[in-house]
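Removed from the display is one protein chain of the complex; every other protein chain stays in position.
Now for subunit A:
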Amino acid sequence: MDAHVKILRYNPEVVGEAEWKTYTVSLEPTDRVLDALHKIKWEQDGTLTFRRSCAHGVCGSDAMRINGRNRLACKTLIKDLNPEKEITVEPIKGLPVLKDLVVDMEPFFDAYRSVMPFLVTTGHEPTRERIQSQADRDRFDDTTKCILCAACTTSCPVFWSDGQYFGPQAIVGAHRFIFDSRDEGTEQRLEILNDKEGVWRCRTTFNCTEACPRGIEVTKAIQEVKRALIFRRV
């Protein structure tokens, strides 16, 4: 079958605005949007630029706005998109576009770094592994699934209008350690997220939860951090 893929192209070396370009490719219904992009790049227009690495929904490189929703191109099947109509593909919003579907992820990673996404402990290092009960592990299980694809953060209307907002992903990254019984940096992380641009900026629109290709309940995680801040107890 023939599918029409409309892609928002932008070339920084050519002065001008980004513009839509439509490509017609023959695809199987079980193909993914990433396959369509590959076909276009390899067979029609080698200048089409996008990121992808593992191509199996784990590396988080190919988050893009497909038919107006943030998804991973490698996890979105053509048959799930109504291929009778044009399929639109745009870069994720809120981050500076470098070329075509490639955006500058640095502001996103900056926010992630600033919540200290690593284990913080005091005292002597134990000689054995740090033991944790299944119940304690379950508390942050959901937020360990994050692959840093930025689909949630760039679906957030607060992030679109205020690039200083930490964004859902950074809060998910903090949640993973705040609710980890082995970690001792909770106070610091909560203080960071108590910032003017922290969790209180969240307007609970649930865009992030809807966008997450890993099915993380992002909004719930943000609310849990708010609760921990109000009651000063995790």
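We take it that a residue touches a chain if its C-beta (ideal position, glycine included) is under 8 Å from a C-beta of that chain, and two chains touch if they have at least 3 such contacts; residues count from 1.
One rule holds in what follows: contacts and distances are computed from a predicted model.
**Q** Looking at UniProt, which of "Sugar ABC transporter permease", "Succinate dehydrogenase / fumarate reductase membrane anchor subunit", "Phosphocarrier protein HPr" or "Isoquinoline 1-oxidoreductase, alpha subunit" names the chain that isn't shown?
**A** So the chain that does not appear here would be "Succinate dehydrogenase / fumarate reductase membrane anchor subunit", according to UniProt.
**Q** Determine which one of A:Arg51, A:Arg139, A:His175 or A:Lys226 touches the chain that has been left out.
**A** With A:Arg51, A:Arg139, A:His175 or A:Lys226 as choices, the missing chain is touched by A:Lys226.
**Q** Using the document's definition of touch, tell me which of A:Thr47, A:Ser133 or A:Ser161 contacts the absent chain.
**A** Here the residue in touch with the unshown chain is A:Ser161.
**Q** Across the whole complex, list the residues on subunit A that are touched by the chain not included here.
**A** Those residues of subunit A that touch the unshown chain are 96, 104, 106-107, 109-110, 113-116, 120, 122-124, 157-158, 161-164, 184-185, 188, 191-192, 194-198, 200-201, 203, 226, 229-230.
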